[in-house]
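The complex is shown incomplete by one protein chain, all other protein chains being positioned as in the whole.
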Amino acid sequence: MGTENMEEILIKANTLIEALPYIRDFNNKTVVVKYGGSAMLDKRLEENVIKDVALLKLIGMRPIIVHGGGKEISKWVSKVGKEAEFVGGFRVTDEETMEIAEMVLNRVNKYLVQMMQSLGIKAAGISGKDAGTLVVDKKYVNGQDIGYVGDVHHVDTSLIDTLLDHDFIPIVAPIALGRDFKSYNVNADDAACAIAMAEKAEKLAFLTDTEGVYKDPSDPSSLISVLSVDEADELIENGCIGGGMLPKIRNCIEAVHSGVSRVHIIDGRRDHCLLLEFFTQKGIGTAIIDADKKLYDHEIFAQK
Amino acid sequence: MGTENMEEILIKANTLIEALPYIRDFNNKTVVVKYGGSAMLDKRLEENVIKDVALLKLIGMRPIIVHGGGKEISKWVSKVGKEAEFVGGFRVTDEETMEIAEMVLNRVNKYLVQMMQSLGIKAAGISGKDAGTLVVDKKYVNGQDIGYVGDVHHVDTSLIDTLLDHDFIPIVAPIALGRDFKSYNVNADDAACAIAMAEKAEKLAFLTDTEGVYKDPSDPSSLISVLSVDEADELIENGCIGGGMLPKIRNCIEAVHSGVSRVHIIDGRRDHCLLLEFFTQKGIGTAIIDADKKLYDHEIFAQK
Amino acid sequence: MGTENMEEILIKANTLIEALPYIRDFNNKTVVVKYGGSAMLDKRLEENVIKDVALLKLIGMRPIIVHGGGKEISKWVSKVGKEAEFVGGFRVTDEETMEIAEMVLNRVNKYLVQMMQSLGIKAAGISGKDAGTLVVDKKYVNGQDIGYVGDVHHVDTSLIDTLLDHDFIPIVAPIALGRDFKSYNVNADDAACAIAMAEKAEKLAFLTDTEGVYKDPSDPSSLISVLSVDEADELIENGCIGGGMLPKIRNCIEAVHSGVSRVHIIDGRRDHCLLLEFFTQKGIGTAIIDADKKLYDHEIFAQK
Amino acid sequence: MGTENMEEILIKANTLIEALPYIRDFNNKTVVVKYGGSAMLDKRLEENVIKDVALLKLIGMRPIIVHGGGKEISKWVSKVGKEAEFVGGFRVTDEETMEIAEMVLNRVNKYLVQMMQSLGIKAAGISGKDAGTLVVDKKYVNGQDIGYVGDVHHVDTSLIDTLLDHDFIPIVAPIALGRDFKSYNVNADDAACAIAMAEKAEKLAFLTDTEGVYKDPSDPSSLISVLSVDEADELIENGCIGGGMLPKIRNCIEAVHSGVSRVHIIDGRRDHCLLLEFFTQKGIGTAIIDADKKLYDHEIFAQK
Amino acid sequence: MGTENMEEILIKANTLIEALPYIRDFNNKTVVVKYGGSAMLDKRLEENVIKDVALLKLIGMRPIIVHGGGKEISKWVSKVGKEAEFVGGFRVTDEETMEIAEMVLNRVNKYLVQMMQSLGIKAAGISGKDAGTLVVDKKYVNGQDIGYVGDVHHVDTSLIDTLLDHDFIPIVAPIALGRDFKSYNVNADDAACAIAMAEKAEKLAFLTDTEGVYKDPSDPSSLISVLSVDEADELIENGCIGGGMLPKIRNCIEAVHSGVSRVHIIDGRRDHCLLLEFFTQKGIGTAIIDADKKLYDHEIFAQK
Partner (left out) sequence: MGTENMEEILIKANTLIEALPYIRDFNNKTVVVKYGGSAMLDKRLEENVIKDVALLKLIGMRPIIVHGGGKEISKWVSKVGKEAEFVGGFRVTDEETMEIAEMVLNRVNKYLVQMMQSLGIKAAGISGKDAGTLVVDKKYVNGQDIGYVGDVHHVDTSLIDTLLDHDFIPIVAPIALGRDFKSYNVNADDAACAIAMAEKAEKLAFLTDTEGVYKDPSDPSSLISVLSVDEADELIENGCIGGGMLPKIRNCIEAVHSGVSRVHIIDGRRDHCLLLEFFTQKGIGTAIIDADKKLYDHEIFAQK
């Protein structure tokens, strides 16, 4: 083993040691990772997300993955000769579309399980239908019936808790049971948010196709690292937050008000975005926290 | 409430009381139900099977459902313009077929979950990939590579056990993880048999399209109620058992040798076939048991 | 097995399936059965009551039997040449009578245990003295001292809970420990009621020699199936309830106010009266429930 | 507090301290006390036995009392105008006698419970019928049928274990369940012995009307303190042990061979005989131990 | 064994029986023993204290020992050529003195462990630094910095609780962790008091060099057996309590207000002082209790 090599290894050891206060403070904490968008379309990114979550599990956290799969659904819808239709951003979901959506999402679900298993970490793929985990009412978009699309009515955490307590990583497909016991599509962001709130999760992380929240959307250097819910409310009022980011931020604010300590909006297009956000002082995206900005011990320490 | 009505109710009460010794003897015992064939194609039969399993759970048994879905797969294969191909009874499974099979089976899986949930009983749908429950090697049929079809290498019962211990009914789709961490199709009978053996189940029940095993296949009145494994070996040697029944019976014999107390071959086309087989003195199908014919207390009692 | 036979069996299977929603809703619920009167004097009725309770246990309920034995006591009192004496319905109990009462009730107690054991169900017979389960103060009837007769002061549920938690059916003789650590007789209805309240039982069932409560006692067709406590209060005020039924109904009302969900007054002279009352829509006796008439899921469902 | 008084108290403190090694070595050990004979007929002796057992419980042992009641049974048999009849030392037990025996023994049982409760210690009185604790076959004395008298077939320890584990002292009446599910009388010595063996008790103590075993029965100074099973066998062969002591010693030998560490034959007519035997170096009766004479730590220490 | 001897033994048995109500009432209760002063300087007294605590453990209490060691520290300080210095009764503690104090106290600690082990009782010696059991702020005496002397900031009971729950006797040296993670001396009385309050102990006993609290310090016959906190406040106001006793009594009052049932001031120079105080009606020292003078059952009983 050459001298040069040795130095490299020492740097690595120091990196592990630097992670020590983070690992200590995150120990036994629940984190919900909403996984979707670009992060799902690239094999390398995909592997990195799964590895990040595996690591969170191994160092003692309780991770839950909630995933999407919209583009894959559209692919299969057209494969059987149908045309995708959207109203107000929501997919119009007739019975056949629902059938396809369920098939596709469950397959994505088991694919993620398979990747986790290949790392030697036990994962269990479920949908919101299993054990009545996600129960929904039919959603109306501006009063319009768009088929089998649901609004979360309540979350039954018994199955997810059982899995977490026995060291399985729950991977959840955003399909729900209606109160009429039919299958419903549910927005993956909403599902992740509902589960994080029901679990009183420490963290909820959205892997998105954006770097985070900007003070001035036209200025890339105005990315905000930490945002209190009050500041978020202000940004919404001032019109700084709009478009697809608006419902996401509303979800974040609701989650924090319901007891989730921090919601992270992270750029899923970056390798190891979860580790970069969680294990560095400043992070790479935007963390939304409550007004009192409760800090982790390692943050308090770092301020001294 | 009229007199006539009262009499009817009393008969019902007596029926419940007659079930008492069965319920007592089956308490806390694990039963694996292989659900497939015609029983899956008729809405009423379907509901009855689910209700039977729900009842087994409610009276204190630990039921596991392993299901098939062959016809539904073929339907979707043709829907996307492919032709189904079989070698030696096994579906030739290229990557696209595997993808479809996985989508279809997972959807069937969640559909069964949904039916169970609608009865107010908690079910969790998993595939053999989850937590590495079913791990397979590639299967060669007469030396021929037929794609993603697997032979069970081993069963990891940790996830199923966790679900059973926390009162969820596990419903298992016969998709497995290869030792190369790819997806594989696995015969549902084989999957059910492997799980029953790994769980040292009390009972393994195959819901089939036949009434059971006949002494003389040409004589419907020669149905055998109870068959020891030795007698089964003999019937095979004598050529009385052949066709599709042969591998099934071989599975049964192996299961009994591995510690499953009774394997039942039941006619899935009959309403409430599970209850009829389990809760009557004679049953409606064929029960295969070990050479010593260990009896339940209620059977010993009935003989007196 | 002939066709006719088969049909019969199918009817039985359907009966079991009909019981499913009841079994589900009663799962893990505690039920106290006060067993006395005519139901104790007929061998066949006796066996049926024990079988009914055994079944409640097997399907997942937590039954407790509290029994009487008045007629048997009188028989033995006269056997040793004494004369039974009553004041205001209560047996005057001198030391010798108390000794006889205790001997007789404990023997009845063990006889019930024995019947339950013969069904293969574990039962443990205790008296209210064991582990200080029932502690009483001396009762005065209109200021008169009638000897060793007690009013329940408090219930210590530790022994009963231990037995229930370890799957033994507790069978309780209505003998209590005075706060002076002497033996006291206690009315079996009162004992059952006190235990049901202390256990916050789901159900308390009195097996009586009447069909239930009538709107008009002179009209057998006026039997009331379900009665709220408010309606019961009214019937008492209107003088519709009197005689031996009055203290029983007062017990029922107190029990419901203390958290017992339903109190059932059932005709113990009917075969399988417990099953008939619990497992049918309308029941055969009178159920007393709180003013809000909280329904079971199977009842809500039936109303739709 | 005067000086004299103080000295007395100090002596008491020293007594407690002397008990320390015994308490340490007996901690969590099961002891079965067969309580009968003269010790049951004197109020003061009775109280002392109960207090001794209470103390054993409080210092961490797991005591079980098995009691007799022969004289009380005879009293009641004659009270109802019957004559007691014995064959080979066993009571001829017809149905009526059995009924009386059961009534009387259960009452004695609850009386002992009551005494224990009055000391503030929780006791639960059961008979061998409860939970099938003692199951017997009919006993034939020299081929003669003497009615409802049983030989222990097996012991089901589940109820006794549950009671011990939850800090109740089990007090057991020697009535058993036949394999025909009828009531049987069983010799209290036999019952105690069978329970001690099934529980692999540390100690089994017989409270008798004799001081212990003598080398020479005619010489009161020849009392043996410690006797190995081999020496006991020899004494039997030499005819030194005879009469009522013979079956008792045979019981003792069987118990030691089955894993009971020490069997004590103690004079129940002495106040606090249990404490005197257990908590002194030499004891007051005869201890029968296995050939290797395994010693307690406090004995090993005392020898140094 | 002579007659005389027998009598002696019987007296001993009676002594054990007399202890019964105390053992019952103290069962599973936590007691903190502050061990210091003269009781630590005499080999025989030392052994007696350890035996007393061992006995408390064996009869079911949960004892914790907190010890001092002042004289031993002074001896070693001078051994290395330093001079001991005190301000307002507190040892001025520079770094070297702290080092010596820690060495000495830990050695005393292990010496006590060793004595307990030699009785066959498991003990675990810890200091307040272990697991952050005692965390302190620097103490200023009249504004003066006297070095590494601390005031208890908080107690982390996790380690002590773990030890108690697994049947080890915790023996605690009064060294604490500063919030600056340095070592601090802490007064042993204060440490014992803080631990007793954090544990909501039943009893806190100070072994002192005085007999207890006197109404009139000049009159040895005015020793007070039981003192309510209100009466204690009064005695302080009246100037009856002063000197070294004053801070001790203030500790006692604070302890009682924080949920410790009784604080005992006992003469540690007396053999078996703990047993004499705890197991006699009147005790030998002074017990400080809350204003309502909540009594033990054995005291209530004794009053009757």
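Should a chain be cited, it is by its letter among A, B, C, D and E, assigned in written order, with residues numbered from 1 in that chain.
Heads up, the rule we're going with is that contacts are C-beta pairs under 8 Å (C-beta built on N, C-alpha and C of every residue); 3 or more make two chains touch, one makes a residue touch a chain.
Only a predicted model underlies this, so the values are computations on that prediction, with no experimental measurement involved.
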| item | value |
| --- | --- |
| Contact set of the excluded chain (shown chains only) | A, E |
| Contact residue for the chain not shown (choose from E:A19, E:I146 or E:L163) | E:L163 |
| Option from E:K12, E:K129 or E:H298 whose C-beta touches the chain left out | E:K129 |
| Residue in contact with the excluded chain [from A:K34, A:K51, A:K129 or A:K248] | A:K51 |
| Touch with the omitted chain, as defined above, among E:L16, E:I175, E:A194 or E:I265 | E:I175 |
| Missing-partner contacts on subunit A, residue numbers | 1, 6, 9-21, 23-24, 27, 48, 51-52, 54-55, 58-60, 119-121, 271-272, 275-276, 279-280, 282, 284, 297 |
| In subunit E, positions touching the absent partner | 79-80, 99, 102-104, 106-107, 109-110, 113-114, 117-118, 122-127, 129-132, 158-159, 162-163, 166, 168, 175, 177, 181-183 |
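One rule holds in what follows: only the chains that are shown with their structure count from here on.
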| item | value |
| --- | --- |
| Fewest touching-chain hops separating subunit A from subunit D | 3 |
| Equivalent-chain rotation between subunit D and subunit B, CA atoms, steps of 5 degrees | 120 |
| Per-chain CA centroid nearest to the all-protein CA mean | C |
| Intercentroid distance (Cα basis), subunit C paired with subunit A, Å | 55 |
| Chain contact topology (line, ring, star, complete or other) | line |
